[in-house]
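Data first, discussion second: the structure below is written as structure tokens.
Excluded from the complex is one protein chain; the other protein chains are retained at their positions.
Which chain is which? They are A and B, in the order written, and residues in each are numbered from 1.
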Amino acid sequence: MSDSHAIGETPLAVEHEARPELRHHFADEQQQRNAASLGMWWFLGTEIMFFGGMFCAYLVYRRIYFPEFAAASRSLDLIVGTLNTAVLICSSLTVAMAVRAAQMGKRKLQVQLLLATIFFGLVFLGVKGYEWSNKYKEHHIPTFHYNVVGGNGDLIKENSAFLGIDKVKNDPVKLAAREAEIQKHTQIFYSLYFALTGMHAIHMIIGVGIFSVITWMAWKGRFTPEYHTPLEIAGLYWHFVDIVWIYLFPLLYLIDRRPGA
Amino acid sequence: MSEHSEHIVPASLYWLIFIILIIATFLTAWIATIDLGKFNTVVALFIATCKASLVVLIFMHVKYTSEKMTKAILISAVFWLLLLLMLSLTDYSSRQTEDNKTTGEVVPVHILSGSVANT
Partner (left out) sequence: MATTAVLPERKNYINAEHGIRSWLFTTDHKRIALLYLLSITAFFFIGGFFALLVRLELLTPAGDLLLPDTYNKAFTMHGQVMVFFFLIPSIPAVLGNFLIPIMIGAKDLAFPRINLLSWYIYIAAGLLYLHCIFTGGVDTGWTFYTPYSSLFSNSRVIEAGLAIFISGFSSILTGLNFVVTVHRMRAPGMTWSRLPLFVWAHYATSIIMLLGTPVIAITLVLVVLERALNLGIFDASRGGDPVLFQHLFWFYSHPAVYIMILPSMGIVSEIVTCFSRKRVFGYNFVAMSSIAIAVIGFLVWAHHMFVAGISLYAALVFSFLSYLVAVPSAIKVFNWTATMYKGSISFSTPMLYALGFIGLFTIGGLTGLFLACLGVDVHVHDTYFVIAHFHYVMVGGAVLGYLGGMHFWWPKISGRMYPEGWGRVSAIIIFIGFNLTFFPQFVLGYMGMPRRYWDYSHMPEWQGLNVLSTAGASILAVGYLLPMVYFLWSLRYGKIADDNPWLATGLEWRTPSPPPTFNFDETPVVTWEAYEYDKMPLPEEVTLER
């Protein structure tokens, strides 16, 4: 409905009077649509600041703990991450096409594209789950038997020069101290990694929920070339979540992938 | 965004943007493996910004809207985020870190005496 747009929490008034009737306080449909659109854009603005706070924390720590961040970043699977990014981009394509189908009044195509969008979203979430389970196995989840020195998730061996291990190799005290630091500072990376990707995933899940409703509405034929505002603004939300990932991917996965640093 | 409903973006353009985004994704992953020194980060963020701009302009129809507010909101929010980042950096980039570069330990400067605080 035009004024109960997607807001990241399930709206209280879940009843959907999805008939494109003009709500009483609007003078005409154009005003109603403009208001809905402006509302969603402003909401996306707030989301930029919401993720932005975490970007700030990330930025600060990346600057001061660059080697540890780079080492931890390398433990993320580059190929899986790249492919997952592509999956999300596919979903953006399908949702943009779905809006286009609505503009052209093609109900069946709308529904197919919306289902494809949800499918890609779920694939993305599934892959993320797979990545996280890998992190668990490698003991890279903070506070859950976290360990990056030795064992499955060792970060030292491959990055020893980068992390300054080579310099202190021969001094057991300094080596231990450095390793302790690496444990702590990489843990900050992973904390932020899970906070960022976790928050992103929550937004994806909410997006999938919203799009399930939207798909149902499309199936019921509620969207016409004249009225498809809920689909449009849900699409804006989805694209935004995609854009957040477009930034998360290089910031988390590509800190330093130069071979043999 | 709102008055665009009269303007229907051709499917071919959507496909084109999609292909560009996919290529850019693989490109950014590949470039990260090449040593560009300090520029790796710059290039990665530049590519990300290009991708984001394409999504915003074409997929989100900002290119086709006559709504000034949409662009104003986007620019304001991004600018505000930059405020948060930049002004926080005035603190972090001006703290003393000389003593412990390899470990990257942060040593705050006490504002009264200008000397390094006891850690």
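Operating definition for what follows: a residue touches a chain if its C-beta (ideal position, glycine included) is under 8 Å from a C-beta of that chain, and two chains touch if they have at least 3 such contacts.
These numbers come from a predicted model, not from an experiment.
The chain that is not drawn here is touched, among residues A:His185, A:His203 or A:Arg222, by A:His185. Hidden from this view is one chain, which touches chain B at 69, 76-77, 80, 83-84, 87-88, 90-91, 94-95, 105-106, 108-112, 114, 117. Against the chain not displayed here, chain A makes contact via residues 3-4, 7, 9, 11-13, 23-25, 27, 31, 34-35, 38-39, 42-43, 45-47, 49-54, 56-57, 60-61, 65, 142-143, 181, 184-185, 187-188, 191-192, 195, 199.
Methods note: only the chains that are shown with their structure count from here on.
Averaging Cα coordinates per chain places chain A and chain B 15 Å apart. Contacts from chain A toward chain B in the complex involve residues 30, 33-34, 36-38, 41-42, 44-46, 48-49, 52-53, 55-56, 59-60, 63-68, 78, 81-82, 85-86, 89-90, 92-93, 95-97, 100, 103-104, 164, 167, 178, 181, 185, 225-226, 228, 232, 235-236, 239, 242-243, 246-247, 249-251, 253-259. Note for the complex: chain B touches chain A at residues 1-3, 5, 8-9, 11, 14-15, 17-18, 21-22, 25-26, 28-29, 32-35, 40-41, 44-45, 47-48, 51-52, 55-56, 58-60, 67, 69-70, 73-74, 76-78, 80-81, 84-85, 88-89, 92-93, 97, 102-106.
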